[in-house]
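Below you'll find the structure I mean.
On to subunit A.
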Amino acid sequence: MSKTIKAPVPEGPLVEKWNNYKSNAKLVSPNNRKKLEVIIVGTGLAGASAAASLAEMGYNVKSFCFQDSPRRAHSVAAQGGVNAAKNYKNDGDSVYRMFYDTLKGGDFRSREANTYRLAECSASLIDQAVAQGVPFGREYGGYLRNRSFGGVQVSRTFYARGQTGQQLLLGSYQALLRQQHAGKVKLYARHEMLDVVIIDGKARGIIARNLDTGKIERHGAHTVVLATGGFGKIYYLSTLAMGCNASAIWRAHKKGAYMANPSWTQIHPTSLPQSGEHQSKLTLMSESLRNDGRIWVPIDKNETRLPGEIPEEDRDYYLERKYPSFGNLAPRDISSRAAKEQIDLGKGVGPLKNAVYLDFSRAIKEYEKDVIAERYGNLFTMYKKITGIDAYKEPMKISPAAHFSMGGLWVDYELMTSVPGLFAIGEANFSDHGANRLGANSLLQACVDGYFILPYTLQNFLADQINIPKTDVNHPAFEESERLVKDQMQSFLNSKGKKTAEEFHKELGKELYDKCGLLRTKEGLEKAIENIKNLREEYKVNLLVPGTAEEVNSELEKAGRVSDYMELAELMCIDALQREESCGAHFRAEYQTKEGEAKRDDENFCYSAAWEWTGNASSPVLNKEPLVFETVKPSVRSYK
Partner candidate 1 sequence: MKITLKIWRQRDAGSKGAFKEYHLDDVSRDMSFLEMLDTLNIKLIKQGELPVEFDHDCREGICGQCGVMINGIAHGPLKNTTTCQLHMRSFKDGDTIYVEPFKAAAFPIVRDLKVNRSALDHIIAAGGYVSVDTGQAPEANSIPITFEQAESAFDAAACIGCGACVASCKNSSAALFTSAKISHLSQLPQGDKETSTRVVSMVNEMEEEGFGFCTNTEACQVECPEDISVLNIARMNYEYNKARLVKK
Partner candidate 2 sequence: MIFIKNSITRKNLMAITGLFLSFFLIIHLLGNLQLLLPAEEAQLQYNSYSHLLGGNILVKLVAYVLYLCIILHTLDAIYLSYKRKQANGISYAYDRRGRASSWYSRNMMALGIIIFVFLVIHFKDFWYHYKFGELPLDANGNKDLYTLVVLAFEQLWYVILYIIAILALGYHLLHGVFSAHRTIGLYHPMYNRIVRVLGVVFAATMTLGYIIIPLFLYFNLQS
């Protein structure tokens, strides 16, 4: 039944905890490392960096991704930048300040020691990336350049044009392939993990499907690491890639790993608005645009003039008005909610009245077009490609879209889930961002987990495994997992209903976005739970999947992913329902201040909700990890 769980954090003052950990963690000697096998699922920044780093140390790594190449992982799409407390700008930055910004940005709902560690390791990441040849933006003299991002008052964001994620990912992808070439990494592209295999209470392997042949494969190892990213795609319309999914972590959850705070999803304020029913995804416009762009809506909701013709006095720069000290750089959750508020008031712009303006006219006047083009050129080009509109001439239209999962598999300080030997890193875990993630912290977390944390903590676990022989993939646990996986796929194929997985997904996404998105109410969530249950029942009988399981079959892949989403969606609603407070991205209409800001309840909800699978998606068990703040005192999060 429901219990209180603890995540032991190393002794000592906050600044010394990670060093203390590293000093005391167990080690594996180089000649023993080559006896040990590690499975890493996912080749994004977290997965690739972990795989490369562990292989460099001498472990045998098996790396899996469902894409056709590790370089496609969705880290590639992150645009804006990566934070690091280098204080190159001499503007008062420090590890502590970065930690505090992150903690405050997350509305004091993250584990203090984890968040501090994130800030502490940030500087090394920049060093590592530069050494790999990541072409970060530079000043003319040759030193690294920084810009500022939402939710902070210093410039600590490093960037590589609007393609920071791509460049960082290529760095770790190349490091990964270097190890593949050296024979230390075995790469399995176009392989999707379908189950974690647990033997004697420890994660010892996975079941994967070769997506090119349909063959089900068993892979054993001494430990399994999930680096499978976030599940914002559950909303169907999101900034995520089409293939992003929750299947790996959800199936791990069903094998005993807790899911923490699954309802905390960041809705990104600067995405392109939906243009019609056919739409499959929403393209993100980097938040960095808010450095120079001003967000506004017309004051009159019946405004019909073109944006350029609307005079200043008829415009409402609502972020600048409501949050004078942060203005257009207010954190994402606040900006998104503010946009939704304006759209709900009927002041939205565009044909579907579902967007707000992001205006560069002042910046272009101030700095000349060339400077703006140098800073955001590729984003402006992208905007034009998708919408056909030249944003140098008229303001962009943007709207909020589901983006990042702060929630994920619950992990302890060592990034190990509640299943021994099963680790989760990057966006797949829940740890560092609390209830809202600051811009440019996701690349950071993925990299730091993979390069600098997991290599220590995984080794601490592996130190006790050196006498364990290689995992036998003929073990009954593998048989059983494989059988279940095959049965499930067969049931999808047998259903022969009328609706495709994609159609179900769209319905589910809409339900979730409406009732478990930017604004949540008790009533709405209860309704959503009911609707999702019904949809899930329908899914069982009315799903239509063509083809067979023994061939390339992307519809079958989708069917599995949507099936997991159906269960996760309900958990998200249950999670949102039990948290009777507002914090960060989780905004319950019932719990707000007079000014309409989030109202936290530290007395009753200062915990992470770690949900345990019971065999029934509708009745999970809530375990609570109390959040203990030894160093900082949670304050009211104000950006005014």
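In picking the candidates, the idea was that all candidates are chains of the complex that A comes from, given by their letters.
By our rule, a contact is a pair of C-beta atoms (placed from the backbone, for glycine too) under 8 Å apart; a residue touches a chain by one contact, two chains touch by 3 or more; residues count from 1.
As the structure is a computational prediction, the values presented were derived from the model and not from experiment.
Student: Among 1 or 2, which chain makes contact with subunit A in the assembled complex?
Tutor: The answer is candidate 1.
Student: Quick one: in the complex, what on subunit A touches candidate 1?
Tutor: Residues in contact with candidate 1: 49, 52-53, 56, 67-74, 76-77, 86, 88, 124, 126-133, 135-144, 160-161, 163, 166-167, 170, 173-175, 177-178, 180-181, 187, 189, 212, 241-243, 275-276, 278-281, 283-284, 382, 385-386, 388, 451-452, 455, 498, 500, 502-503, 544, 546-547, 551-552, 554-555.
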